[in-house]
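A single protein chain has been omitted; all remaining protein chains appear in their positions.
Labels run A and B following the written order; every chain starts at residue 1.
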Amino acid sequence: MTKRILNVENLETAFYTDEGIVRAVDNVSFHLDEGETLAIVGESGCGKTVTSLSVLRLIPFPPGKITGGHIYYRGRDLLELKEKEMRSIRGNEISMIFQEPMTSLNPVFTVGRQIMESLVFHQNMGKNDARRRSIEMIKLVGIPTPEKCADYYPHQLSGGMRQRIMIAMALACRPQILIADEPTTALDVTVQAQILRLMTDLKEKTDTSIILITHDLGIVAQIAERVIVMYAGEVVESAEVKSIFSDPLHPYTVGLLKSLPKINEEQEKLYNIEGSVPSPKNYPKGCRFSPRCERAFEKCMTKKPGLFACNGRHVRCWLYERGDEEGGGLL
Amino acid sequence: MDSQVFKRFIKNKATIGGSAILFLFLAMAVLGPVLCAYDPNRIDLTSVYQPPSAEHILGTDNLGRDTFSRLVIGARISLLVSFVGTIVGSFLGMILGVTAGYFGGKIDSVISRFVDLLLAFPGLLLAIVVVAILGNGIPNTMAAIAFYSIPYIARMVRGIVITLKDSEYVQACRVMGASDSRIIITHIIPNSMSQIIVNTTLNLGTAILTASSLSFLGLGVTPPNPEWGAMLSQGREVIRYFPLAAIVPGVAITLVVMSFSIVGDGLRDALDPKLKNN
Partner (left out) sequence: MRKILLEVNDLKVYYPVKTKGGGLFPKKQHVKAVDGISFAVSEGETFGIVGESGCGKSTAGKAIVKLLEPTEGCIRFEGRDIFKMPKKEERDYKKKIQMVFQDPYSSLDPRFTVERIIGEPLVVNGMTDRKERRNIILRLMEDVGIRPEFLNRYPHEFSGGQRQRIGVARALALHPRLLVCDEPVSALDVSIQAQILNLMKDLQQKYNLAYIFISHNLSVVKHLCDRVAVMYLGNIVELAGKGRLFGNPRHPYTNALLGAIPVPDPEIRSLKEPLEGDVPSPLNPPTGCCFHTRCKFAEKECLETKPLLREIEPGHVVACHMIK
């Protein structure tokens, strides 16, 4: 039986701006098992990045604030920890890699030193041990001359190399959970393929659980095991990766998959979801997808659907009401 | 869009305070003679160094002239000199900056070296040099102040223009066959305007200070014209016996300079809210 290491319950994160309150993440629940790769997909502004930053409590305050919910990591609620305790978890037990590696690396230190730093800080390693370990890590992420590379400054490395270093840094303390926020969006396709390959290989070697945040359904299909689809700050569907692609339930997921141009099929015209994502300051009443939904009926416009269970999956749509509602509880 | 800028502008309490003070001085300058009960240059040796009273609400100076009247008329001169000087300077600076930034190459090198040369002098020294060459008087003080603000604006505008000229909307305009002058007038200048306005406002404060410093040194506006710097200079001589003569113009200068600075900051925050968040 796999162990559950992260359990997010009814997470709510809001931003207090001059123009009003933006509920970026609204009643989001999900869990992560040991050694599992979970993908959070959605379009820009759906709240996927804010969700991941909330897990690490990295939401900038002000204007952002986690306004509700629980994040249980190995039984402890991260939202109740003191900042100091949180710091010992961040980068140590849960670490994160970002979209743009250049801005997350410090340009004035060598990459080797940057990897060492977290080892010295979190694991109380001596300098020599830390250096040995960081060279090991650089080797692990597939850089051919690790000793030399450790003495490079970030600007001396290419985009793909920097992302490898970021991964080495994130994995240095052998974290339980790695959150990867659009790790390959800034990279070229061939380099992206290298990094994705590296991530799948490393997961097998290190048994780290991964939360992968992306907008690219191709990446999801290739490396995730379970998927959460987010729309307008809410989870609209969650399922095993195979069932999401073979039998999507929520009309938004269906539309998203149909609107992809596919390399291995001939399509005359792409399906498109009409309209655009609603502004978080002004969500529609009822189901948030209803104004763009082809299958919407009267109830959708007036009443907000809960998360219904349906064949071991969950979907936030009135079409699947016959299942048992769990009201956004455990997934 | 502009109503939003205004909303953001009036949201900040300090900016409102600054604007109110500026408005007060501006009103004083505009109404000028209406407010004064006395000719600011009327000498009355029977009542020198009078403390504030019902007749002279801010007292009188060494020649018995009414300090309040001199302050009011002085506001006219100080504000006029710095407004005209700064605006002319900003305009010239903008032309230099746009030319350098947009056309680049040799033109840019020449203009940039010239601007560097101006920046190499301390501002006040530059103003003194200009006045020394052109001579005293109100128009020449304006010229000195204009010279003083040219390099700052030119350098800032050049930087903005360099980023703007590579923006995609400027490229799009070029693809449709627009001339350089059209691109500069319709896209480049309007999009750098907010920054120019902010910096001009901030420069206004310094300009007042420069104008006052010049007359304090006896170089700017010539006596008996009531200029704040000159008043301060006269007051300084008797500061031990009659501090009021120095305090009144000193406070006026401080208030106006501070207000320009506050309003300039407020304008920047209102026009470009992104800058504030960073």
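Just so we're on the same page, a residue touches a chain if its C-beta (ideal position, glycine included) is under 8 Å from a C-beta of that chain, and two chains touch if they have at least 3 such contacts.
It should be emphasised that the depicted structure is a prediction, and the values quoted were computed from it without experimental measurement.
The chain that is not displayed touches the following shown chains in the complete assembly: A, B. Contact with the omitted chain, checked across B:K11, B:R182 or B:R236, is made by B:R182.
With the whole complex as reference, residues 43-44, 158, 160-161, 188-194, 196-197, 215-223, 241-242, 245-246, 255-257, 259-264, 267, 269-274, 276-277 of chain A touch the missing chain.
By the touch rule set out above, chain B reaches the unshown chain at residues 1, 167-169, 171-178, 182, 186-187, 190-191.
The rule is simple: only the chains that are shown with their structure count from here on.
If you average the Cα atoms of chain A and of chain B, the two centres end up 52 Å apart.
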